[in-house]
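Some notes on the structure that comes next.
A protein chain is absent from this complex, but the other protein chains hold their places.
Going by the order they are written in, the chains are A and B; count residues from 1 in each one.
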Amino acid sequence: MGVISTSSRGAEARPVMARVPVVKTAILGAVVLLLAMLVVQPFGWVVFNSFHDDATGAWTLNNYARVVQSADLIEPLVNSLLLATATAVIAVGIGVPLAWLVSRTDMPFRRSIRVLTLTAFVTPSFIGATGWILLAAPNSGWLNVLWRSLAGADGGTPLNIYSMAGAVFVCGIYTVPYSFTMVSSALDEMAVELEDAATTLGCGVLRTMLSITIPLAAPAVIASFILSFIQGLTLFGVPAFLLTPTGIPVVTTKLAEFYQLFPPEIYLAAAYCMPLLLVTGGLFWMRRRYLGRKQYVTISGKTRAGRQIRLGGWRWPALLFALLMPMTAVFLPYAALLLVSLTRAWGQGLSWENLSLYWYWWAIFGNSETHTAIVNSLVYSTLAATLCVALGTLVAYIVERRLMTGASLLGAVATVPIVIPGIVLSVGFFAAYTRAPFNLYGTPLLLIAAFAATFLPIAYSHGGSILKGIGPELERAARSLGAGEARTFLSITIPLMGGGLVSGWFLVFIPIIRELSVAVFLITPKTNVMTTLIYNAKDGGNYEAVCAMSVLLLLITLLLVAIARPLAGLTGARRTSRKTAEAAGVPS
Amino acid sequence: MSGIRITNLRKTFGNYTALRGIDLQVPNGTLLALLGPSGCGKSTTLQLLAGFEAPTEGEIWADDVLLSSPRGVLPPEKRGISLVFQNYAVWPHKTVAENVAFGLTIRRLPKAELTERLDRALRTVRLESLRDRYPSELSGGQQQRVALARALVVEPAILLLDEPLSNLDAHLREEMRFEIRQVHDLLGITTVYVTHDQSEALVTADRVAVMKSGAVQQFGSPEDVFERPSNAFVAGFIGSNNELVGTSEGAGAIRVGDTVLTAPDRSAAARGNPVSLCVRPSKVRLGEAGGLPCNSLPGTVIRSAYLGEHRDVLVDVGVGRTIRAFVPPELRYGPGAETTVHLPIDACQILAPAV
């Protein structure tokens, strides 16, 4: 794109060279400044800390030496990589076909599947893990008990959730929504003739999906693989609940130990995050090498109406597959949570006398903290998600369209936060935002900024994969008609991103509302949020309250989604007027 | 409306040189075709003209306004240059009318004038009845007309067309060719038309610039480039052509293998340098020279095809060289027949290889 220069000192002409475009420069400047404040600063503190000694505060390389040399620290890293890889494989392996079924085919109940996937997304993983402990703990898990009642007392324990397999399973099913949402919004926007080209060559439906549709959605598939991988790497709740009992340490549980020790080894924890950064950096590098050589424009200026692929006899088997995820991630665990939340004392088991709405009454009316926390959660998440999507989309646009030198550096910066586990990031945010000149401590802005920064990578990478699918000539056409870059972005690019932006907003909003660890050092009594309250109740062993509040959190978020969903439909990129039938008769 | 002046335009992308220093003058109101195979630099030239890329060297002027130089580029929106894209780039989220009116909205025209100009543009491309449709409900040709109307409605000083017909089927393409020329005749906008199709270029353009490997091979009228190609590449790219590669034997003579052939020499090559003898198959005669001074070569027919209006005969003239001849259909040559190939000297040209 145009490198704009003002130095047209050449005397040979009256060069009408570009003035500095004010709006564009202002926006670029604001983006760079925001990134510096939101991301570079806190991350800088994490790096700075990693080079200091916890006890003396002196400069040292010792933290890194320990990370590299101590077997005690290497084992969790290996376990984490294993967990993350398996999580990503499951998330993509289930999420991508699911996305295809929902956005491309005539499978029944597609809308319901979308909603159910969001439901799984809303669930904080530690709540999912709690649900699955109730279901599949070796002795007491209801599924195991059911099995023994069918197969006899010596039926054994078919399911053991306290295992690597169990942790992979739970991490996987709660990460599927990431890949599902990212890939389905890419598929929604894809022109159907790309698939038609393959089917006319005698390609079967399945073959077309595998060899044309999915590879065309490659930017989204790869982005969702990386996000799922990072998710597996940075989740705390699931490994803490499911792997600690079997003695398998992972990075996040090890980090929690650093904070739990006395004196806490906060600076060592900072250094311990750097290998994660390295691994994820490697993944992004591989992505760039793979995607760099290909073109993935799926929305060009030449459009055809969308069309569904007919599954014929496979419609119902497909639905069965599609129900797998909601079944395991929503129905079963929430059934368990709901039952516990409805008991007055859950250890007494299920009986009519024990049935009670007490804990809901307690959560809604009996506890003033819950009120504030619910309102805070909603307000912070809404504002943070909006800020995050706005900034992430802008950065993605700058990077994809190379609007400035060093644009890819901006992209790298926007990707860093998610790789750092929340508890370490929390310390970075603390240092970055509580000092002068920000002095945000104790204000809602602190949490909003921290949440927005933490999930910026999702907004950025989602925005990037949508933009990769929008042909640049659609924007160039507007430029050549006299629209400046800012105007083009607003009236062409943003509407074309349309539905994808809305799904991106949810992709950020939901993780924010369920985020726990980043908030840990940043909340104050006035700025408490739902998840910290739920975790406190869990910490205090109040299971009935944990379950009741989880169900409430789910209901509130679903309500919001229900309100906002029509919005996504309104902004769908591929429109048709009422004259479609007439148009069908037009020869081409 | 303005004329275009391009001087010594160079563009490199990393190690790759897309343009090797081109010079073009397009007088006001001219329709220039940039013609060449893919990778020749024609699209890069167009992107530079539109202002989406900055030149590595050289300048682009519109009349007396400097548009682009390595020191700076006037942004696309300030140029008054409209661009029609190969894949139309019609915005799927806007109706036909909204697409076309976009440029007018940007210019904040009064409502009445906007409506009037919009209607006129839609009428020009015969899309009045489809104004409220979305692009997904239009055929390819209709979408192309939307793109054209959208570009024209803002009354640009210069119109750029990037392979505008390549996505259309053959029938529609021929029709649209004339339509584009017609619109040009009507409005007289200086137009640059990028294409790889020589017949499109010959039909529509006032001037043709033939490009290869980032350089302009020839810049002239359609008649010039067809009848007086400046080098062997141009001769081969435009129309059917026989090319015998050899070395110069001094002005007017070329050595092909053991044989020396004579022809009008437009190569300006020194003796011993590589040159080619070019002759159109329609000028080649078989058997009889017909009284014209000719270079004559003995040969054996390899293949003969009947094409109705003429017969396309391929003759081996030794050491792996072949000559194609279009002869009257009543002359029958079977494969293996011995004959003499006559190349009328006036129809032959000795040309240098491509720049």
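Quick note on the criterion: a residue touches a chain if its C-beta (ideal position, glycine included) is under 8 Å from a C-beta of that chain, and two chains touch if they have at least 3 such contacts.
Here is the rule we go by: contacts and distances are computed from a predicted model.
Participant: Among "NADH dehydrogenase subunit L", "Two-component system, chemotaxis family, response regulator CheY", "Na+(Or H+)/acetate symporter ActP" or "Extracellular solute-binding protein", go ahead and choose the protein name stored in UniProt for the chain not displayed.
Facilitator: Of the names offered in "NADH dehydrogenase subunit L", "Two-component system, chemotaxis family, response regulator CheY", "Na+(Or H+)/acetate symporter ActP" or "Extracellular solute-binding protein", the absent chain's UniProt record gives "Extracellular solute-binding protein".
Participant: Indicate each shown chain that the hidden chain touches within the full complex.
Facilitator: Across the whole assembly, the hidden chain touches A.
Participant: Touching the left-out chain: which of A:226, A:266 or A:508?
Facilitator: Reading the full complex, the residue touching the unseen chain is A:266.
Participant: Looking at A:107, A:120 or A:137, which residue reaches the missing chain?
Facilitator: Hidden-chain contact among the options goes to A:137.
Participant: Could you tell me which of A:159, A:251, A:330 or A:520 touches the chain that is not displayed?
Facilitator: A:520
Participant: In the complete complex, which positions of subunit A touch the hidden chain?
Facilitator: Looking at subunit A, the ones touching the missing chain are residues 133-134, 137-140, 162, 240-241, 244-245, 247, 256-257, 259-264, 266, 344-348, 354, 367, 369, 427, 430-431, 434-435, 441-442, 520-521, 523-526, 532, 536-537, 539-543.
To be clear about the criterion, only the chains that are shown with their structure count from here on.
Participant: Report, in whole Å, the distance between the mean C-alpha point of subunit A and the mean C-alpha point of subunit B.
Facilitator: Result: the chain centres lie 50 Å from each other.
Participant: For subunit A, which residues count as touching subunit B in their complex?
Facilitator: Those residues of subunit A that touch subunit B are 1-8, 10, 13-18, 21, 299-306, 471, 473-474, 476-485, 487, 491-492, 495-496, 498, 573-577, 579-580, 583, 586-588.
Participant: Residue numbers of subunit B touching subunit A in their complex, please.
Facilitator: Residue list for subunit B touching subunit A: 50-54, 61, 64-67, 69, 71-83, 85-93, 95, 102-103, 106-107, 132-143, 147, 150-151, 154, 160, 167.
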